[in-house]
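Quick one: this structure, given as structure tokens, is what I'll be asking you about.
Up next is subunit A:
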Amino acid sequence: MAALLKYEFRKTKVLNLVILIIAAIGEGAFLLGSVLWADSVLLTGSIVLTCAAAAGFLLVPFQSADLLYRELNTKQSYMLFLTPRSPKSILGAKILTAIIWLAVQGVVFGIFSCVDAGILYRASGATEGLLSALLSSVGGAGFSVSDLVLFAAKIIGMTYGFILSVLMAYFFAEIVQSTVLNGRKGGVWFSLLIFVILFIAFISITGRVTAVVPEAYQFAVAACMDAACVVLFFFLASSLMEKKLSV
Partner candidate 1 sequence: MLETKNLVKKFGSKTAVDDVSFTIEPGKTYLLLGPNGSGKTTWMKIAATLTKPTSGNVYWDGEPVGIESRKKISYMPTESYFYNWMRVADVGTYYRDFFEDFDEGKFREMLARLDLAPDARVRDLSSGMNAKLRLAAALSRYASVYLLDEPLNGIDLVARDQVLDTVIAAMTPDAAIVLSSHLVEEVESIASTAVFIRDGKILETRDTEELRDTDGQSLADRYRLLMR
Partner candidate 2 sequence: MQFDASLPIYQQVVTAIKKEIASGTIHPGDKLPSCRDLAVSYRINPNTAARVYQVLEAQEVAETRRGMGTYVRDDPQLKDTMLREMADGYTAQYVREMTGLGFDREELLKILAAWSDPEEKTKEDAGNRKEKTDA
């Protein structure tokens, strides 16, 4: 597994490091702007940061899916399939790499946003009263900073969960495509088609389930459904790879 992870990181590191470097530049600009009281620099910095965060979130699963597609449909597949590693390990390494990159991004952007928020709070000369009024408008009376952080964590968690289940479903779709088409044309469209079918099914099931669940439990239920989705497609995908896939 360690060897698999080593090479998955090698294959994905360029894009991810670029995003982190751009984020660092954005943060640098923000800090510079705040020190020099240069609004335009600060603003540019925060825009760069926001874009990098959004791009990063999307690029990790895109890159992972694209990488698997290329590996399944070219002779580079031999690199993975000649090694004495099970499909579960191979797929596991891929999803784990995606999780780790997303986590790294989460931590980095999380730290940056906390630092930046703190700077803005101090610089704006806002009072505690203004802050609690702002918080109340978001989450109702008594909504504290820690509540906000928890809420943000939930949203991020749900997004992560969603991204991972989407990615795993897409892995499965790509493996189905590769197994069925075995190099014939139309691979991209075929895997996209399978994915869309799975996606629609997943969304409707999740939607119907969460609709009947009380609000307090909705997050937990969504998280469970995402986890179930990831696990289900992981086993389906690795089983298909082992029994039916020819490269």
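How were these candidates chosen? In short, all candidates are chains of the complex that A comes from, given by their letters.
By definition in this document, a residue touches a chain if its C-beta (ideal position, glycine included) is under 8 Å from a C-beta of that chain, and two chains touch if they have at least 3 such contacts; residues count from 1.
Just so it is clear, the structure is predicted and the values come from calculations on it, not from any experiment.
Q: Could you sort through 1 or 2 and say which touches subunit A in this complex?
A: Contact with subunit A is made by candidate 1.
Q: Along subunit A, where are the residues that touch candidate 1 in the complex?
A: 3, 6-7, 10-11, 75-79, 81-86, 182, 242-247
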